[in-house]
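Of the protein chains in this complex, all but one are displayed in their positions.
And now, chain A:
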Amino acid sequence: MTALTPRPADAMQQVLDAAAHTPALRRAGLVAAAAALAGVALLGVAGWFLTGAALAGLLGSVAAFNYLLPSATIRLAAVVRTGGRYFERLWSHEAALGALATVRVQLFGQLASRDPRATRDLMLGDGVARLTQDVDALEDAIIRSPARPAAIAGGVLAVLLALLAGPAPALLLATGLLALPRLAGRVATRMVDGPAAEAQARASALKALVTDQLAAGAEIAVYGLADPVSSAVIAEAAAMDAARARMVRGEAWLAGVLVAAGPVLAALVAAAAALGGASAPLAALAALAAAGGAEVQGAFIRARGKDAALAAARDRLTGLGADTVLPAPAPVGEALTIAGHQLLPGGRLALTGASGSGKTRILESLAGWRADAPQSLQLGGVPVAEIAFATLGARFACAPQSPVLIAGSVADNLRLAAPGLDDAALWDALETACLADDVRALTGGLDHWLGEGAGQFSGGQRKRLSLARALLARRPWLLLDEPTEGLDATSEAELVRRLGMWLDATGTGLILTSHRPAPLALTGQRIHL
């Protein structure tokens, strides 16, 4: 795990297959089957025991009735069922948690082995949320997977017990148990899938509508439109609720099929036993075993209802692909050409121009994060979009417009820049970025925990933390997108002064965008886009 080598695309397939076949999961399957066997046996044997005891009592043949074996079986079955359920849950969770830890690392490794320019679309918007949901769906499937051996074991035992009452009851029960998944599947397709898809689509539409209307918050307040806007949203939400209610009705029918199966199969088995002339104790055994056998199918059939969603999640995770590796052209020399302007190592350039003219796209294209800058960009005479990501990563350190900070301490964020940085180096970088005083004021200082998205930090503070991190990476070129945003004039002047000294001392090149005039003093050349 210390070195990431490019992974073949089907490595994920292997990891997922391995996740579904761990020793813990086999154990969970075994104990689940044991619990199902015990559950069926408990009911069936108890029924047989009662009836046999009653007959023996009536006939006065109590001495001949072996009550030790059935009573011991009943006690044992009660204990095995409880223990089996406990260890099934524990071990299936153990299997899922352990396997998914591997899957997550594999997924990260696979995405990290690809060029960020090729995976950009995958990671934008709610792409990351979908990937994590897919991983969660796999986890859920592993936890539920012992339901299958349990359903098979419980079903087989129920049929065997019914066989004691005659071939007809057993045949009837086997047919019923085999037909149950099909019947349930048909109800699901007819009554659940359609409304579920509609409810899902309406939920997305509702979220989009609310997000859109919230963006017009000032207009709503100025014209006093909160009530009509709310009414429109409430009407949309009611349509979603109606679809969900239809889905619940479908699910209720599905559940109804599973619920009715127990009593109906018990009645049919008892009727077949009566017609076949079976004794009362064996008829009781068969009828209660049929009810128990039908009950253990429920969890398995419900888990199968999620098969389609699971297969889609699996496809997405295994279909992440790999980059087609073309021989990347090697740059000749280190000269940088941006929209026709040439920069030598250590050179400094400012990009100006209106919003939308492509300043941010130039910086992020140089960093290798995207490839959609409208202007021509070359490194050593080769278009940047054709250069391998690793080559760009070794040359440019970027503090972007919307920096991504990781959930972790201030130090964790800074140490991302390079291995083996000591505290003194971190403080130096924070001083240069004019953030040292802010960090000193935090409880814990460098160890202060920044939550997801570093919520407690203002936009300007996040930007300067990202700047400090870029400084620590010590790349030949620094890419800064609006570095002084959110600072007052005095602090801005100080940041520009310190940055200038740092650039002079290290000989690092700089490409900068700024709406504000002060940072432009750092650069010699300027391009107006």
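Following the convention adopted for this analysis, a residue touches a chain if its C-beta (ideal position, glycine included) is under 8 Å from a C-beta of that chain, and two chains touch if they have at least 3 such contacts; residues count from 1.
Going forward, contacts and distances are computed from a predicted model.
Only one chain is not pictured, and the protein name UniProt records for it, out of "ATP-binding cassette subfamily C protein CydD", "C4-dicarboxylate ABC transporter permease", "Stearoyl-CoA 9-desaturase" or "Cytochrome c-type biogenesis protein CcmF", is "ATP-binding cassette subfamily C protein CydD". When the whole complex is considered, the residue among A:Ala11, A:Val156, A:Leu310 or A:Leu416 that touches the unshown chain is A:Leu416. Considering A:Gly29, A:Pro116, A:Pro149 or A:Pro331, the position touching the chain not shown turns out to be A:Pro116 (whole complex).
Only one residue from A:Pro23, A:Pro167, A:Pro228 or A:Gly444 touches the chain missing from this view: A:Pro228. Among the residues A:Gly262, A:Gly293, A:Pro331 or A:Gly509, only A:Gly262 touches the chain that is left out of the figure.
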